[in-house]
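The complex appears here minus one protein chain, its other protein chains still in place.
Showing chain A:
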Amino acid sequence: MSARPIAMMPAGRRASFLRRHCPAGICLPAAIVLLLAAAGLAAPWLTAHSPLDQDLLQLNKGPGAGFPLGTDHLGRDILSRLLYGARSTLAVSALGTVIAFAAGAGLGLLALTLGHWAERILFAAIDLIRALPGTLLALLLIVGLGSGSGPLTIALGVSFVPVVAYVTRAAYHREAARDYVLAAASFGGNGLHILSRHILPNIAGTLITQAAIILPRCIVTESVLSFLGVGSSPDAPTWGRMIADSSRFIERAPHAIMAPLVTLVLLTLSLSLLGNQLRRRFDPIRQETDVPGPAADPAPAAVRPVEAGGC
């Protein structure tokens, strides 16, 4: 929060204001993300074709009139599948992130406020499933919950709960050790008051940053799951499924695989760049510093919480 300049810019210097507050490193990825989200939302109005309609006379056609991005091996319009895919991928991943935070950060903070024992119990429970890699955990949850977008969202969210909980705990302990928290406690402030008025505002930046890091990883996990053919019905338009289906026709119709692939990579890349920018602004402790000198974090490196791997 400290990086934001307080002074207002003079009204006549819009260009430099823009350059200072919205450099290409933020603007470009943000524009891509917004564009994709908008395109996903407006999917029904942007294409004339349904993502499910098969035109068996137009199999594996390259881009051309009628089908701007061509058709796949069943003669389905790739553009409309791409757009509807953006819709489902973004919705499922965003909701998954919300679930991960509601459970991971919510439960984590609750336990941390309740005290030492609640914390130990919760994190012992989280530790028990942490040994399973997120993708495998999500896969298993879908096995148990059944397929469909509801179970998929829940599985995605739950698979990221351990990471979120650990980051929350690290941020909480970092703030709870500060003098102002001690002061608030010595004035007789109760746990809930200290949490909501003192700690939460100060770790909000870390949590928001973490959400921005989790979201692209949710998207990747979602696409991996749909690539593996679990979590959604076989003809549902998801990017992972499009890539998996078209990989059998990769020689004849490379366009059918490149469209979802490029879009997916573009989206995750943009989101992670945005996440990095956020981290630089809001999370000075965990940022990768180029500043020489002793690290800000006094804990021995090995004890520091490390983010679990993606895919």
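The rule is simple: a residue touches a chain if its C-beta (ideal position, glycine included) is under 8 Å from a C-beta of that chain, and two chains touch if they have at least 3 such contacts; residues count from 1.
Following the convention adopted for this analysis, contacts and distances are computed from a predicted model.
The listed options are "Peptide/nickel transport system permease protein", "Isoquinoline 1-oxidoreductase, beta subunit", "AzlD domain-containing protein" or "Cytochrome bc complex cytochrome b subunit", and the UniProt record of the chain not shown names that protein "Peptide/nickel transport system permease protein". Between the chain not shown and the residues A:A38, A:A102, A:I121 or A:V143, the one that touches is A:V143.
Per the touch definition above, the residue from A:A31, A:A102, A:L128 or A:A204 contacting the chain not shown is A:L128. Within the complete assembly, residues 127-129, 131-136, 139-141, 143-146, 216, 220, 223-224, 227-230, 240, 243, 247, 250-251, 254, 257-258, 261, 264-265, 268-269, 272-273, 288, 293-295, 300-303, 306-311 of chain A touch the chain that is not shown.
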